[in-house]
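Of the protein chains in this complex, all but one are displayed in their positions.
Going by the order they are written in, the chains are A and B; count residues from 1 in each one.
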Amino acid sequence: MKAILGTTALSLSVLLGTTAFAQDTTFTINSFGGAYETAHRACIITPFEEETGVSVNVVTAYSADAFAQLRAQKDAPQFDVIHFSGGQEIVGAAEGLLAPIDAASLANAADLYDFAKANLARGEGPAYSIAAIGMIYNTDAVSPAPTQWTDLLNPEYSEHLVLTDISNGYGMLGFLMLNQSQGGDLNNIQPGLDAVAKLLEAGALIVSTSPEIQQEFAQNDAWIAPYASDYAFTLRKAGLPSGFAQGAEGTPASFITTNVVAGRPNTDLALKFVDMSISPEAQECFAEALRYSPTNSKAELSAEVAADVAYGEEGVAGLIRFDPAVIEANRAAWVEEWNKTIAR
Amino acid sequence: MVRAVPGWLHIVGIIFVALTALILLAPLIVVIGVSVSESQFIAFPPNGLSLRWYQEVLSSNAYLNAAWISIQIALLVTLMATAIGGAAAIAIHRRQLPFSDTLATVFLSPLVLPTIIYAIGMLMFWSSVFGPVTPLTLALSHTAIALPYVVRTTLAVLAESDPYLEEAARTMGANRLQRLWFVVVPQCFPGLAAGAFFAFNISFDEAVLSLFLRGPTLTTLPVQIYSQLEFSPDPSVAAVSTIMIALTIVLIFVIDRMLGLTRFASA
Partner (left out) sequence: MNDRTENLLLALPGILLLGLAFFLPIAQMLLLSISGPEGFTLAHFVRFLSDPYYLNILWRTVRLSVLITVICALIGFPLAYIMTKVGPKLRLGLVVIVILPLMTSVVVRTFGWMVLLSRSGIVPELLRDTGLVGRTFALMQTEAAIVIGMVQVLLPFMTLSILGVLTRIDGKLEEAARTMGCSFLQTIRTVVLPLALPGIVAGSLLCFTLSASSFVTPNLLGGTRIQVLAASIYKSVTATPDWPFAAAQAVILFVGILLVLVPYIKLTGAKHG
């Protein structure tokens, strides 16, 4: 009988516990895993937790996945702040999933470059760092350094080329640039798909997350991969001979934005989080750790760091930005086409 | 008695069993090996020996939260599945309902239907009728797939029970509730207990329903491991996995004590 009473008491406490953890008291954001998430914690999340005493629940989800979740949770959103690298904030804002931000409520907004805060009032959160997409390469194996995107098709590299799935935001931009270098554009991705098919035929590999790229370079003799500049630095830190080259056809940029989700109770905290993300300190920390370009004009980088990133308003403004609204409108169709192309 | 097996076949048999055992256990051994590695990369055989990844896990909020959610859900499932499944098994065993056979089939059906098919339905049905998925949703769906195990283990025990005990209790003046509580339930106990441990194990390890019904604040341990594997596997995944394997070993030991493993295996 005692045992039964014990079980009942336990079960009741569990039931109560269940309802307690259903009404979420936590502050939930997404991050991108791997080295990015580590830096994200060190530069923004931990300082935020220390300052506000709130514990942050970090969900690892790339932009497209996070956006799909945000859409599915339309009636009961569960993220407080959501980060995108593929322009999903434009669609999210248009669909009313993201809350408009009053620039006056962010202490650091005044110091942002104009393009980084263009549509705050519409709900498109500020860009807090920028990644440039080019070619990461093994400096020992690839010589001379690649100079244009068409170099990816060099048959000498084909068994050592690593492509990234377009479910990954950087993978998408790298693919669109490859497509453009083959004569395609946002209305026609067939030239890009044809090139990818040819590359796969010749022995290229497809991965879908950043850490896999590192693994391929470290253990499996990968030489070259279209990806974000920060990753060349990550590889170098891991002791691999790697460099970053921009293609002559242009360098696409990925604006990483931090957005306030609409319909959540913690708007003030969310704004605080966004404000901390765009502070000069956070951006310097990010640039130091991962070599992302700051968007805050007050962020000062050491010469060593500055050499590795597009730095300053002009340097950053020169990057290409594929129209995120078009990407988002076509994403489902492109992903299906892509899957069909890469399927064995 | 004739000679059972030709000699050469005996040797082949030993090699065969050894190889099969190796295949069955290899992934588990590898996981345990990786978890004690010193290297920051996943490597087997492990380089060096250290418990740093266990430290990492025990200080990681993501893992601890996921483990806590998993434990709460698994306990709730254990309780619901045992109570509901046990009661149903008693009703089925008595065969007094006109549709007893159908009922048995109904209760075993979650065992036959692929979980993925039901997982989609659960996600779509609950989010359109009751709103967003909560931990209770996940617990209910786990209970549905754990029920058949409780029903089966309880039925197996009841099949060997003495049908006249209840009759005797009745003639001695016990009312319905008393008969149920003091005669039938104690008879079911080994089956209920084994079923309870299965229910716990099923819920705690379940990945498919948990993946479909996951949310930012509803991430169970297997889902956490799955996303780590997708994103950035490091040896800390191996450490968590090893802890889960250890828990399974404990459960198997307990079930063996309760019901006898060999008996269960050939049931």
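By definition in this document, contacts are C-beta pairs under 8 Å (C-beta built on N, C-alpha and C of every residue); 3 or more make two chains touch, one makes a residue touch a chain.
All values derive from a computational prediction rather than experimental measurement.
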Could you tell me which of B:L58, B:I71, B:L103 or B:L165 touches the chain that is not displayed? B:L103
For a quick check of understanding: of B:I11, B:L51, B:I120 or B:A168, which residue touches the chain that isn't displayed? B:I120
Considering the complete complex, identify which of A:T26, A:S167 or A:T267 is in touch with the unshown chain. A:S167
If the hidden chain were put back, which residues of subunit B would touch it? 1-2, 4-6, 9, 13, 16-17, 20-21, 23-31, 34, 42-44, 80, 83-85, 87-88, 90-92, 94, 96-97, 103, 106-107, 109-110, 112-118, 120-126, 128, 140-141, 143-144, 147, 176, 180, 201, 204-208, 211-212, 221-222, 225-226, 229-230, 233, 237-238, 241, 244-245, 248-249, 251-252, 256, 261-262, 265-267
If the missing chain were put back, which residues of subunit A would it touch? 64-65, 68-69, 71-72, 159, 165, 167, 203, 206, 208, 219-220, 332, 335, 339-340, 342-344
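Going forward, only the chains that are shown with their structure count from here on.
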The answer for subunit B against subunit A in the complex is residues 41, 61-62, 65, 69, 72-73, 75-76, 79, 127, 131-132, 134-136, 139, 215-217, 219, 227-228, 230-233
Subunit A - residues contacting subunit B, complex: 7, 10-11, 14-15, 17-18, 21-22, 24, 26, 28, 30, 33-34, 37, 55, 57-60, 69, 72-73, 75-76, 78-79, 208-211, 218
